[in-house]
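Here the complex is missing a single protein chain, while all its other protein chains stay put.
Moving on to chain A:
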Amino acid sequence: MTVLTSRRRTGRPARLAPWEERPSPAAQLGKGTLVTLIVVAVLGPLYTIVLTSLSSSATVNRVGGLVLVPDGITFEAYRQIFSDTVVSRAVLVSTGVTVAGTLISTGVSVLGAYSLSRPGSFLHRPLLFSVLLMFVFFPGIIPVYLMVSGLGLKDSYWSLILPTAVSAFNVVVLRSFFMNIPGEILDSARIDGAGEFRILWRIVLPMSRAVTAVVAMFYAVGYWNAWFNAMLYIDDTRKWPLALILRQYVVDSNPLPSATAGVTGDAPPTLAIKMAIVVIAVVPALIIYPLVQRHFTKGVIVGAIKG
């Protein structure tokens, strides 16, 4: 209060709250420097990765690692990657699994969260308890493996989707958001004769675009980056997603076991190819994030503070 009073005395516009006032030049410089440093910290590695992916093997060997200063640009690494069906097929697999998985996961999570947000729904408490239980208990790799194997899902794309289809965290975030929708709106819809599915589809979902978009993005990024399930359940390399191929190329041979010495005559993939695959794996996230960003803050904050 004191501060406000003193500021009013300086003749600054009274309608501005303290945090809206223009900071001093020193503070501006400090903030600018900090933001610049953060941008450099984020863009620096990205720049190095892209530049290395566009460098020749001679340049990479000369500098002995990641390239910081350009010395000729070549698309050889990308040409090699896309001339090989392994990576292009993996891009398709990842895209398919991500799209299908995101639709399934978001759909199931929305349905589950909506039912759990309606007090008095069928088996409400036991179901809610089960969802919360998923927070604290991980079933373990072997039971899940046996279940996937028992259901005949090994070597099937479903094994990349179903074991991780529902995240308890996302269900709770959605449920918190749905519970915040005024009950009067839903009651009036019921009076007008709408059933639960119509209420969900026509009223709840349109009011929850932000949180649904965020949850969908969480799922999409999760599916795009997932490699462990594929490593475990997919034996056929033609069905491997990009994340697993990326791991195979990038986290290779370090250390290459001496047991294979003298037999594997070929050199490991060049750093340029590794970095090109990293670029290919990162691009979709770079495209999706800006599109969802405007929903992101709102969706996460609302989900986090309500309920």
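As a working rule, contacts are C-beta pairs under 8 Å (C-beta built on N, C-alpha and C of every residue); 3 or more make two chains touch, one makes a residue touch a chain; residues count from 1.
Heads up, the rule we're going with is that contacts and distances are computed from a predicted model.
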Protein name, per the UniProt record, of whichever chain is missing from view ("Cytochrome c oxidase subunit 2", "Extracellular solute-binding protein", "Sulfate adenylyltransferase subunit 2" or "Cell division protein"): "Extracellular solute-binding protein"
Of A:V50, A:V63, A:A194 or A:I288, the residue in touch with the unshown chain: A:V63
Full-complex contact with the absent chain, from A:P25, A:G120 or A:P290: A:G120
Absent-chain contact - pick from A:E21, A:D84 or A:D187: A:D84
Touching residues (missing chain, whole complex) on chain A: 57-58, 60-65, 84-86, 119-120, 124-125, 128-129, 132-133, 136-137, 141-142, 145-146, 149, 228, 231-232, 235-238, 240, 244-245, 247-249, 251-269, 271
